[in-house]
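Structure first, then comments.
With one protein chain held back, the other chains of the complex are shown just where they sit.
Chain nomenclature is as follows: A and B, assigned in order of appearance, with residue numbering initiated at 1 for each chain independently.
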Amino acid sequence: MPEQLLGDITKFLPEITLTVMFLVAICADLMFRKSPQIVAGITLTGLILSGAFVLNQSGMNESIFGNMIAVDPFAVFFKVIILMSAIFVIVFSLSSVELQTASRRLGEYYSLLGGLALGMMLMAGASNLLMMYLAIELSSVSSYILAGFTKEAPDSSEASLKYVIYGGLSSGLMLYGISIIYGLTGSLDIYEINHVLAQGSVSGSALAIAGILTLVGFGYKISAVPFHFWTPDVYEGSPITITAFLSVASKAGGFAVMIRFFKGVFIDPSATHLPEGMWASLSGFEWYHVVAAISVVTMTLGNLVALWQDNMKRLLAYSSIAHAGYMLMGVVVLSNEGLAAILVYFMVYLFMNLGAFYIVMVIANKTGSEDVEDYKGIGKRAPFLGVALTVFLISLTGLPPTAGFIGKLYLFAALLNSGWIWLAIVGALNSVISLYYYAKVLRNMYLRSEASEKKTEMIDIPRVQVATVLVLLVPVIALGLYFTPLVEMAQASVKMFGSP
Amino acid sequence: MELFDIVFYVFALITLGSACVVVFSKNIVHAAFSLLFTFFGVAGIYVLLRADFLAVTQILIYVGGILVLMLFGVMLTNKVINVKIKTGTMQAWPAGIAVSILAGLLAGVFYSNWKDAQLPASTVDATTHLLGEMLMTSYLLPFEIASVVLLVALIGAALIARRNR
Partner (left out) sequence: MAHELIPYALFLPLLGFLINGMFGRRLKSEALIGGIGSATVGIGFLIAGWTFVEMLSLAPEERTFIVPVIDWITAGNLSVNISYQADQLSILMMLIVTGVGFLIHIYSIGYMHGDPGIGRFFAYLNLFIFAMLNLILADNFLLMFLGWEGVGLCSYLLIGFWYDRKFEKGTTGDAAKKAFIVNRIGDFGFLIAMFLIFMTFGSLSFQAVFAQASAFPAGSVVITWITIALFLGATGKSAQIPLFVWLPDAMAGPTPVSALIHAATMVTAGIYMIARCSVLFALAPTTMMIVAVVGAATAFFAATIGLVQNDIKKVLAYSTVSQLGYMFLALGVGAFTAGLFHLMTHAFFKALLFLGSGSVIHAMHEEQDIQNMGGLRKYMPITSFTFIIGTIAISGIPPLSGFFSKDEILWKTFSGGHIGLWIIGAVAAVLTAFYMTRLTILTFHGEKRWGEGKHPHESPKTMTYPLIVLAILSVIGGAVGWPAALGGNNALEHWLEPILERANNEMHLIAPGHDPMEYALMAFSVGIAVAGMFLGYTMYLKKKEMPAKLATSWPRLYRTLLNKWYVDQIYEASVVSPIQVGSEKVLWKGVDVGVIDWTVNAIARLFGFISKYARMAQTGVPETYVFVFIVGVVTIIGFLALK
């Protein structure tokens, strides 16, 4: 056993790197109080190093530490997404006026970002219910603190407190569900649980209730309706960098752990009568109907409520709820095709959503406002930001030639191929609704001009920020035109350890 | 009804009764003290289930640590601000209905097939040794990750509590 554990350490290098980086960052923060950039640098280095180890894991398909963590292409894909967004968020944070003016020590901010990333990475690989719970908890605890980081802003403390209450409730319910599953099957290991369930001796209704209670924990992480209530308040109250991070990486982690849970536990590995790439659900618990219903409610509510938002952060918060709804559609179809579509969507979503948040931040740095009304005339005052935000919003709507279109295209193709036509129609209608509120921002930027004279001067943006926007903007357009490599990468990444 | 059952119901009664006081009492100090009995009741049930380590931990951490901390918190704030701290309930009826439906559903779960429904053999072994071994082997990773979670929580607590600069 010890030899086995020692051997597994080499396959756990990305996470170990992050842990070490986290500890070093804390110590560095104590030594260099005046210059948080050092801690930022350490965190950034750790993330990049960890990313290198993750890339080194590509092609591995193993389970380590006694089936606690899977190191498979699926996990690697999500780890890449999480690390990329963490790196972007640290770069964002370096130029955030909101954070610099907060009378807090930024050193802890950066080190906690590293801890948050660690939690999400563990979510991507966890294949034991206990591990899943701990990973979710690690990322949640870090998020609570980061959400309330600008404590002076009343919104921020309130956001943090609500987040804690809500997180506590959902992890309580989730733990309850996990304990029932343990009671029913006698194991926490998803492969063993699957094995027991496949024998068919477990009561369907008890399993269903336990499954739903566990789903609550995941639903809360990806902010699916009706477990989404924390999202708007927290997204609005948190520093915008954290909002951006939560909207991408936290969702990625949540999706990864949820998909692994459902696919690992409830899919019949021995079904052979199906076409290549399709899954068969174990009888007794028709969870995909629940996920379909949640997905419809999530995207519809997210889009409808977004229609009325006049704060950009809140608007993007609801829009990100809607996007979680779109991605849930890919889980419903029970096939590798749907899973690949989710992966494609996530990679695209990473760039377009981070881009939109970053521009909101850059504009807020200069104008001090996140109000949609204050975007009047931005198209003229900051032409580059205006064009970039336009591209990001068009991509979020899902119109060609942007990457967002490709993401939606593959999702809808997967739905249609497996016969979920009504769900595809609902998804398409929702895209139409979403156009309305994204277009509202565009209208304010270009078609309406600011009445008062003083707000017509040009907004200057530092070169570094222009470059950051470009780094996000180029993939959004490039992946819209040339998407084959991404799609191939996603198709190769649907492989999970222990699943057909 | 055997002795085991009698003892179980006594502990269950203590737990539930004191928990009701926690929920319904408007005086927060009373609520906090009743929590003490809830924790004890649960510890008793653990002992009955031969989870000796858990029972001791329950008393050490919940009673010895968390509860005392809560009482300190309540009493100190009460002293400082000099107001009576009270709790209240909102939307009691709808919440009651929802919770009772949930409870009913969960009750249904208990009548389903549980794995290893029988109690373990009557020989009383200390579980501590076994637990320690498990934590160092099969559950090594969760054990380590839990320590990271605690570290993050510690930093967070310090961050939130600390005065500015």
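Heads up, the rule we're going with is that contacts are C-beta pairs under 8 Å (C-beta built on N, C-alpha and C of every residue); 3 or more make two chains touch, one makes a residue touch a chain.
Quick caveat, the model's predicted, so the values are computed rather than measured.
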Quick one: jot down which shown chains the absent chain touches.
A, B
Out of A:99, A:146, A:209 or A:312, point to the residue that touches the absent chain in the complete complex.
A:209
Contacting the left-out chain in the complete assembly, out of A:399, A:433, A:459 or A:477
A:433
Touch assignment to the omitted chain, from A:162, A:221 or A:263, lands on A:162
Of A:87, A:293, A:459 or A:492, which one is in contact with the hidden chain?
A:293
Touching the absent chain: which residues on chain A qualify?
161-162, 165-166, 169-170, 173, 205, 208-209, 212-213, 215-216, 225-227, 229-230, 232-233, 285-286, 289-290, 293-294, 301, 304-305, 307-308, 409, 413, 433, 436, 482-484, 487-488
For chain B, residues touching the missing partner are 90-91, 94-95, 98-99, 101-102, 105
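Everything below uses one rule, namely that only the chains that are shown with their structure count from here on.
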Rounded Å distance between chain A and chain B, as computed from the means of their C-alpha atoms
32
Contact set on chain B toward chain A in their complex:
105-106, 108-109, 112-116, 137-142, 145-146, 148-149, 152-153, 155-156, 159-160, 164-165
Which residues, counting only chain A, touch chain B once they are in their complex?
1-2, 5, 19, 22, 26, 65-66, 68-69, 103-105, 108, 111-112, 115, 118, 122, 128, 130-131, 134-135, 137-138, 141-142, 144-145, 148-149, 151-152, 160, 180, 183-186, 196, 201-203, 205-206, 209-210
